[in-house]
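What follows is a short report on a single structure.
One protein chain is absent from this view; the other protein chains keep their places.
So that you can tell them apart, the chains are marked A, B, C and D in the order they are listed, and the count of residues begins at 1 in each.
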Amino acid sequence: MNALILISLLGISVLFAGIFNLKNKSIYLAVLGLIGALGLNCMAWGTDTLYYNDMVHFDNFALAFSSLMIVTTGLILLLGFHFYRNNEDSSADLFALMLFALVGGICLVSYNHLAVLFIGIEILSIPLYILAGSNRNKLASNEAGMKYFLMGAFTSGFLLMGIALVFVATGTFHLNEITQAISAGVENEGILMVGILLILSGFLFKVAAVPFHFWAPDVYEGSPTLVTGFMATIVKTAAFAGLYRLFQGSFASFEGVWYDALWVITALTLLAGNITALYQTGIKRLLAYSSISHAGYMMLAILALNTEAAGAIFFYSIAYSISTIAAFAILIAIVDLKGTDTLDSIRGLARRKPLLGFALAVTFLSLAGIPPMAGFIAKYFLFKTAIEMNLIWIVIVAVISSIIGAYYYLRVIAMMYQKEGDDVNEMTFGTAFLSVIAIAVAGTLVVGLFPEQLLSILK
Amino acid sequence: MKDIVDQSAQFALSTILIPLLPLLGFTINAFFGKHLSKTLSGALATLSVAVSFILSLTIFFAAQNDGFSAFSVEVFEWITAGALRIPMEFYIDQLTVMFMLIITGVGSLIHLYSMGYMHDDEGHNRFFAYLNLFVFFMLLLVMGANYLITFIGWEGVGLCSYLLIGFWYKNQEYNNAAKKAFIMNRIGDLGFLLGMFLIFQNFGSLTFTEVFSKAGNYDLNDGMIVAITLLLFVGATGKSAQLPLFTWLPDAMAGPTPVSALIHAATMVTAGIYLVVRSNILFSLAPDTQHVILIVGLATAIFGAIIGLRQNDIKKVLAYSTVSQLGYMFIALGLGAYSAAFFHVMTHAFFKALLFLGAGSVIHAMSGEQDIRRMGGLWKYIKVTGITFIIGTIAISGIPPLAGFFSKDEILANAFAHSPLIWGLAVGGSMLTAFYMFRLFFLTFCGEFRGTEEQKHHLHESPATITIPLIVLAVLSIIGGFAGVPEVLGGSHWLNRFLAPVFADNEILSHSAHHLDHNLEIMLMCISVAAAVIMITIAYVVYVSKSVRPADDQHQPGGFAKLIANKFYVDELYNAIIVKPVMFLSNALYNFVEVYIIDGFVNLLGKGAVGGSRVLRLAQSGNIGFYFFAITISILVIILINTLS
Amino acid sequence: MNEFVGGQVPFDWYLYLSLVLFAIGVAGVLMRRNAIVMFMSVELMLNSVNLILVSYSSYTGKLSGMVFVFFVMVVAAAEVAVGLALLVSIYRNIRSVDIEELKNLKW
Amino acid sequence: MLTSSLILIPLIGAALGLLAKGNNSKIVALLVALVNLVLTGILISQFNPAGGVQFEQNCSWIPSLGVNYHVGIDGISILMVLLANIAGPLIILSQFNRDIERAHIYNALILFMQAAMIGVFVSLDGFLYYIFWELALIPIFFLMLGWGGPNRQAVTLKFFLYTLAGSLFMLVGFVLLYVNSGGAGFDHSVLVGLQLDETTQRIIFGLLFIAFAIKMPIFPFHSWQPGAYTEAPTQGTMLLSGVMLKMGIYSVFRWILPIVPDAVSYFSTLIIVLSVIGIIYGSWIAIRQKDLKTLFAFASFAHVGLIAAGLFTNNAQGLQGALIQSLVHGINAIGLFYCADIIQNRLGDRLVDGKGGIRLIAPAFATLFIIVLFGTVALPLTNGFVGEFLLLAGIADYSIVLSGVAGLTVILCAVYMLRSYQYVMLGENSRSVSFTFPDLVLSEKITLIIIAALVIFIGVYPDPILKLTEPAVLQLLEQINA
Partner (left out) sequence: MSNTLIFALLSTLSIFSALMVIFSRNAMYSVLYLVICFFTIAGHYVILNAHFLAIVHIIVYAGAIMVLFLYTIMMLNLNRESEPHKPMLLKLASVVTGGGLFLVLISSLKTANQISPVADNGMGTVQSVGKVLFTDYVFPFEITSVLFISAMVGAVVLAKKDVVQ
């Protein structure tokens, strides 16, 4: 809770820093603040408190997820030194927006009331609409922002309708009360059912599950790369935590309604995301499709919904987030080095930039779920969770899609390790930028090899 | 029992040394041969075999004693896998001793011969290395105490045969012949292997003594025994060049002549006979198999003889003769006359080795020429060779009192006891033998010299290293038969008595021993000798008096003669029905099944995924209106499904 | 205090009315390609939800529904502000607010 | 600790090698591999065949997943460890005289691969095992990508995906086992003790076996193999065929036979038949292959088919044969591919056609080549024979007909091997006048001599090796048939 307040204030402080023309230096402020927030979270660890008339619920789940998002945001902000080196004017504003989005994310992992859920989603989304369109002079960015906004607003309508219907069915917005009401039996199950499904749809849109995923590739591609990285990590993490909170907590007993739908959607997401990615020629867009498929894996945990599901989602989020940060950081580097992000352009890159090649290999192998990277343990944990709930078939689908997925990840690596290739631009990346890559890559390996602490954190 | 222990202790060292010495010779020649002088390396090789021969002799003499009984010497544990325990163990009984004598005896003679014959060859030491290795494997084959050790030798001699046939590896024809020999042998080997597996399954062991002691539990013509023996026989057909696996042997003449003498006449090719004789208890239990053996043997004997009629390559004639003679041995085996078969092995080893070495001497004298159409009148140039050659020829033709007569006659007598028809066919075959052998002799040694002047100028008798073995073998060919003079001729048939312990446990055999009337037996001998003499006379008339010369390759006669000259087109037949289809299928499997079906399927999955990607991504049209529809309809469908269910 | 006029009709009618408006909003988003009209359709959807919340609150006396409506309004306002800003930004680039023109990002 | 150091030393060596430059890296790598070989020797000398699992180390790694770092060596793994450690120095030595680009990375990857494969062989925890299994893919992936032939990218991806596909199913299988153990973990002893019902066994069998079938490979899962062997750099091919495919065989021993025995007996006929088809199919195709590496690849496929068939015969001969043949096939495959490499190194291509006459000018090479070749042809008293004999005997115990069909390999193998040797090495060269073929240099000679010596030594005196494995195999059989 304190972290939430601190970050809200931090966002405003960064805005002020922008006013005082601190530009990129405001990152220091933001990162320091985030470290503080992380510290606050650590101090609160183990407590299980409801705040403000049970509006928000900071338990270990919320603390863990919010800490993850804080760290992720911090790393992404550090990339800003390099990414915004040429347009520093509004960079502080953008950093502030990221922090605000983070506030929304934290609301989303800690809500105990549907109003907070709704506001949280919007606080998360609205800065992102702006961030997506923040490269004003580029039509692609505009288009991304507009598409994201229109579709986001549209699905917000559905989500809201869902919330309203749940309210009509149960008479309350409080999660605990909803849980009670549902287990006591509601008068009108039809309304509840539609409500739940609509809320589910809203969440599925946020996590970009098929067939609600259409925005994702376009928006990811059009947005500034840093923002894409932010979207891919924070939004996904927050939305899944939020989804889990609601469905594991409140709607679990109404499983019959949403289970089949989710099953099919999971399968579709896994397959469509990975299959579509096969044909991509741009790495950024490829990562967009990859992030769709990763949503599919995480949905396995929602389907399983047993005691380990929270841990599985959390661990997956960690693994996915660090790998994705690294991937987008590398993508930024590639675009700077080659001027484009097509697969062809990275041909032979690893020969010229061996460390970058190594980083990309580790990252992509992790995303592909190859041991000993973090992505593997994460995927394994999910599979295990699912199989424990007898979800063999969906796991088989997941396995097949993993195989398909491995193809495009490995193709990128293979491309990079080609013998021939063009020269690269001269470019210096700041220490911050490189250390983020280093941290993410090291994290990917370390988390993969020694996952115990993180695995058991939510037990 | 004490006796046995004593024997094995007494002979353990020599038993191990006998195969080891040639192996040592091989090792020295293989690794250090280049640094040795030619004579030294040849001498070493010869000596190693000769010492083995002497050691074998000591055992042989010991075996003459009544107190002698078969013994085993275990060297080390070789394979252990569950119930399968196969020691590297030697088993010495009378049969083995006899074979050892032949191998090392004839072997050392041929080594000696080779010292002269191969003197000018640059691969001298390599040759001796291979030859020694061969002797080692051959000894292993006959000395093994279980089927697997025999099999080692069996395949090992195949290897040496391969190496030696392809000794002059620059010539791809020779290499082809070597490869063919190896592969055809392997076909037989597979039969042997499978036979072994069945033996192991049924008897729980591969050791000869154990297997044979349990054989009594089986009925006559028990299916399993028939299967086992048939499979072993398949092995034997491969190694002993019987129908249908005989075509490698004539081709094997590509090797240096001593090789042909040692491997492809005297020893290796008789391995099949050894195997059957060794397993006589099993074979006797399977009359069905024996019939098969008889038929195959008979067919091979006649077939080989017919082909031999029109061959013009001196070694090819001998090769087909070998095929034919091996057929006789199998006839004997098919008749259950195991010791007769061995008897023929022995005499055949003498005279065929002699003939081959003689042929080698001829070729040596003719500077490498092998076509008898370009020879003639050599008698006066190479007398020793000529004399020894004619001895061999007479011996093989079955003229008494030379070796071939006794052994062949024993087979014929057994055949007659079984069925006069078989006897008739066998005699027919032996008439052909007499004819083509004398044809060979006459064409080579009589008449006018038909070679080039240069060859004529170069004609000379071979050195002593060559002639000495010839003489020794000639002597053996003359006296070898006396080892088995039948009772009817007043002999005591020493060989039969000597070998009797080998068949002692074979109850069926002791019951079915034939007894021909003595007069009848003598009459049969007369008939066969007379027939041979007639054929010799005809050959003399045709090739000496009328000086008929075989036609050149361009002027081949048609009809049956052409068929014979072309060896009944067996090679071509095999080529058409086996080699070509195998090659075709290999290509087809690869180009069609592998590429299009198996790999094609895998690639199709990949292509399918990529194709799916190509299609699916079109859904991502960039058109936001479509996205809205997709979302709305999805929600609609989700709710609808839930409502309906 | 005041007569509860609305209470005279069954609650379901309000539900249905809201759903009709919601559906019209959805249809509007689907049908129109003018970004501004699409925004308006979204507003229509949000308002229909508001109507449900308010009517349910009134019928049951649970005030939280009405309070929730405030937040919906807040969000609507914020969305409109951002949406229109985006629209202006796009208009600067392509001189149009036709959504159909925005399909450079695809496949 | 000894066991772990076998894994650690190559890893440390890989890191050290990365620091060294050029030729030094080769020497470092060789020394490291030799140290490991010596350690293996010590280990074998202390090994008690009847003593079950030895040199164990068991400590907790990821307790919340029930995963332990549990390694150890028993009669089944010892040969594989031996193989990996023999292969290591040989493979490193085999490129000593070659100019390999970025040799330090190359050698580091080889050592890394070696470590991973040893890890596979010594892991007694299913999860740990899986990690190593997948880990082994990474270095070979980069070896193939960085140093492979012209078509490497497509082939490497296909290889990687194909095997990955299998291993992911295996992962699911392991998870199922874990779930069925009631969360007791992945430890081998735990999994062996499970009493699974028939259906579960079959499902798990299917999931696990598909991975192993692809790795070995068994017909019809082999189509990645010829390409991969052909396109990989020679050392990569050696690793693949020499050691890596043994992972599949070993895994059947370790993770299928004792754990799902009922399913094994249910599927054994199918698998033996498939394997036998593979033997014939592979051998047959090999006859007409034009590229030596492809030819050897199909040969390897055929030989492994025999091993695979032996695995499922449920008798001591088959199992012992499979173990020793794995070792032997590894050695021979390394030798064969090395010979192909030497030819390519001298003549620029590996085609069977258009060669000949090499024996004339390179007798040492020709001799060593033919020894290895005869080892492959399974001539008695060469190493190939013992295994092949035992395997065929094992299959014969299962069905004599199948054994007969499988036995065709002895014929076909002779056909393609002798044929290729004849056209490549014998005769007179059909090439241009400037045909030269320098005979072996020292490092090549040492490598091939060691291989040839092993071919003969193991062939002549296989019993010590068989004795190493026998108690373990018998115990395994007891477990299966309990």
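The definition used in the following text is that a residue touches a chain if its C-beta (ideal position, glycine included) is under 8 Å from a C-beta of that chain, and two chains touch if they have at least 3 such contacts.
Keep in mind that this is a model prediction, so the values were computed, not measured.
Asker: Counting the whole assembly, list the visible chains that the omitted chain makes contact with.
Answerer: It touches the following shown chains in the full complex: A, B, C.
Asker: Mind pulling the subunit C residues that touch the left-out chain?
Answerer: Residue positions of subunit C that touch the missing chain: 1-17, 19-28, 30-34, 36-37, 39-41, 43-44, 47, 50-51, 54-61, 63-64, 66-67, 69-71, 73-82, 84-89, 91, 97-98.
Asker: Taking the full complex into account, what residues of subunit B touch the chain not shown?
Answerer: On the side of subunit B, residues 625, 629, 632-633, 635-636, 639-640, 642-643 touch the unshown chain.
Asker: Identify the residues of subunit A touching the omitted chain, counting contacts across the whole complex.
Answerer: Touching the chain left out of view, subunit A contributes residues 8, 11-12, 15, 51-53, 55-56, 89-90, 93-94, 96-97, 100-101, 103-104, 107, 113, 115-116, 119-120, 122-123, 126-127, 129-130, 133-134, 136-137, 145, 168, 187-191, 193-194.
Assume only the chains that are shown with their structure count from here on.
Asker: Considering B-C alongside A-C, which chain pair is linked by more C-beta pairs in contact?
Answerer: Pair with more contacting C-beta pairs, A-C versus B-C: A-C.
Asker: Using CA atom averages as chain centres, what separation in Å is found between subunit A and subunit B?
Answerer: Each chain reduced to its C-alpha mean, subunit A and subunit B end up 77 Å apart.
Asker: Going through subunit A residue by residue, note those that touch at least 2 other chains and give them in order.
Answerer: Answer for subunit A, listing residues that touch two or more other chains: 147, 150, 154, 217-218, 279, 407.
Asker: Can you list the residues of subunit C that touch 2 or more other chains?
Answerer: Where subunit C meets two or more other chains at a single residue, that happens at 26, 29, 99, 102-107.
Asker: Can you check the complex and tell me which residues of subunit B touch subunit C?
Answerer: 617-618, 620-625, 628-629, 632
Asker: If you look only at subunit C, which of its residues touch subunit B in the complex?
Answerer: Residues 26, 29-30, 33, 99-100, 102-107.
Asker: Write out the stretch or stretches of subunit A touching subunit D in their complex.
Answerer: Subunit A residues touching subunit D: 311, 361, 365, 370-372, 376-377, 380-381, 383-384, 387-388, 392, 395-396, 399, 402-403, 406-407, 410-411, 413-415, 417-418, 451-452, 455-456, 459.
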